[in-house]
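Comments concern the structure below.
One protein chain omitted, others in place.
Moving on to chain A:
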Amino acid sequence: MSLPRSLFFAASAFGLIGLNVSAHAAVAPQDLVAPITDYKLYVLDNLEQFTAHSREFTEAIKAGELAKAQSLYAPTRVYYERIEPIAELFADLDASIDAREDDYENGVQDADFTGFHRLEYGLFKQESTDGMAPFAERLMSDVEDLEQRVQELTFPPEKVVGGAAALMEEVAATKVSGEEDRYSRTDLWDFQGNVDGAKKIFELVKPLAAQEDPAFVERIEQNFSSMEATLSHYYVEEGNVASGFVTYDKVSDADRRALVGPVTVLAEELSTLRGLLGLN
């Protein structure tokens, strides 16, 4: 079944495997070259920022500057949250950078538990940088490793396009419930990061998707808008996303529900994006 992609298109052009040809297969593979290239630039740009912010964050921890480290935690993570579809391709690094204590049988005490959320526990729960330096160093080396690996990576189109839905699944599974950043309560930063990342992918392929199904594009845009409108209630400074977000416990039950609706619609709609663009 797994014909190489070029062969698949050649074969379907000659009607050899007509049954498998999508009703929406009007998008040619070369149409995706530009969006994928743009996306790689977006990812590399975010990675560069991520590395720089991670350096500042981990240096503050090593210097024992608790308040500074706390304030840098969320703004650093945002870059990672945006590019998760690519970062997650390296499962070993994703685990050591971004796993949560729930991923380990022995929770916080587990010897394998490292990365942002281990530092979050130290900085926000224990309110101390004591003993955090080794975790900070490990995080920094993992981040540098990630940057290196992504630079060498050929971006698979189905992973990029599928990444929009994957990011919304992240939001649906761990952001809405407020379990991602349980000690720092900075979940909304991550939430916005995932949304930014999903929206970027969608924007890049939007012209192609619009050729196939304009109503689909309209529904997606509506739901992004309504989600961002709700998120905007929680900027630290009114109307200024760059000012960051208040803590997740400030989000009203009504607004949590108002977020779940568009998140679920976007997860459901974006799950059809690969099919719509004829990707296998």
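Operating definition for what follows: contacts are C-beta pairs under 8 Å (C-beta built on N, C-alpha and C of every residue); 3 or more make two chains touch, one makes a residue touch a chain; residues count from 1.
Heads up, the rule we're going with is that contacts and distances are computed from a predicted model.
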Per UniProt, the name of the complex member that is left out, chosen from "GXGXG domain-containing protein", "Deferrochelatase", "ABC transporter substrate-binding protein" or "Cbb3-type cytochrome c oxidase subunit I": "Deferrochelatase"
Touch with the omitted chain, as defined above, among A:T51, A:Q211, A:T247 or A:T272: A:T272
Residues of chain A in contact with the chain not shown: 20, 22-24, 223, 257-258, 260-262, 264-265, 267-269, 271-272, 274-276, 278-280
